[in-house]
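Only a single protein chain was left out; the remaining protein chains are all shown in position.
Let's turn to chain A:
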Amino acid sequence: MITVRDLTVTFRAGNRLVPALRGVSLDVASGEVFGLVGESGSGKSTVLRVLAGLTRDWSGTLAIAGEPLGRRRTRAFHARVQMVFQDPYGSLHPRHTVDRALSEPLRIHRRAADRDARVLRALDDVGLDRSFRFRYPHQLSGGQRQRVAIARALILEPAVLLLDEPTSALDVSVQAEILNLLRRLRSERDLTMILVSHDLTVVGHMADRLAVMRHGQVVEEMPVDRLARGEPAHPYTRQLLRAAQGYDPATAEALLAEP
């Protein structure tokens, strides 16, 4: 469904060139949830932003459903590939109601004919009461806002959902609700998802396969079972795995000994 070959991105910071991605290659099958894990600066979000067309300066080869992608994305592309960001407060317009946030994609893509029905269905789909329709983002909790962001991403019925840390701004109990929602939507709609997260437990719970990134490269790719069995091949992945399992003085001491 998604093919990434030798993706390279270099950012310019003043006079310096900072390599953000150094030859990343990935294959995501149709209907698969693919996890992209790494620490800050590893390049995981950059992969997503390039795919979504938000970062235009890249080299390599990209294809979605066999169709090669260029620098610019067509309107049809955006109807098929949608993105959900970490902070729904930042991605929802503070002075637009939920209704307007959900209607906008329909208007842009000229599918406003049955707007009312679609907006109501979108609210139902993400488990939001219809009474939320005319509320503003500040009147919603963090979890409700993320449901709105997911509803907006799904309203055009895309085939691919790109998720950038979708639950890291949420409390654990709310995170569980959103992860359950994503899991249900995936099975109902046969969605293909790329889930970017710094949290190995979230990816371990949701993904079928995952890639671990560091310094702009993929250090290891594996099926999630291998992670569950605690058998990653790369030492860096094993370190992340140990760190994800809470504080342990021995592990922390070993990390302190490193420069």
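In this section, contacts are C-beta pairs under 8 Å (C-beta built on N, C-alpha and C of every residue); 3 or more make two chains touch, one makes a residue touch a chain; residues count from 1.
Here, contacts and distances are computed from a predicted model.
Novice: Considering only the chain that is not displayed, what protein name does its UniProt record carry among "Peptide/nickel transport system ATP-binding protein", "Cytochrome c oxidase subunit 1", "Sugar ABC transporter permease" or "Transketolase central region"?
Specialist: Hidden chain identified via UniProt as "Peptide/nickel transport system ATP-binding protein".
Novice: I'm checking contacts with the chain that's been left out. Which of A:R22, A:H78, A:R135 or A:H198 qualifies?
Specialist: A:H198
Novice: Pick from A:D114, A:E157 or A:D248: which residue touches the chain that isn't shown?
Specialist: A:D248
Novice: Mind listing the chain A residues that contact the chain we can't see here?
Specialist: Missing-chain contacts on chain A: residues 39-40, 142, 171-173, 175-177, 179-180, 183-184, 198, 200-202, 204-206, 227-230, 239-241, 243-249, 251-253, 255-256, 259.
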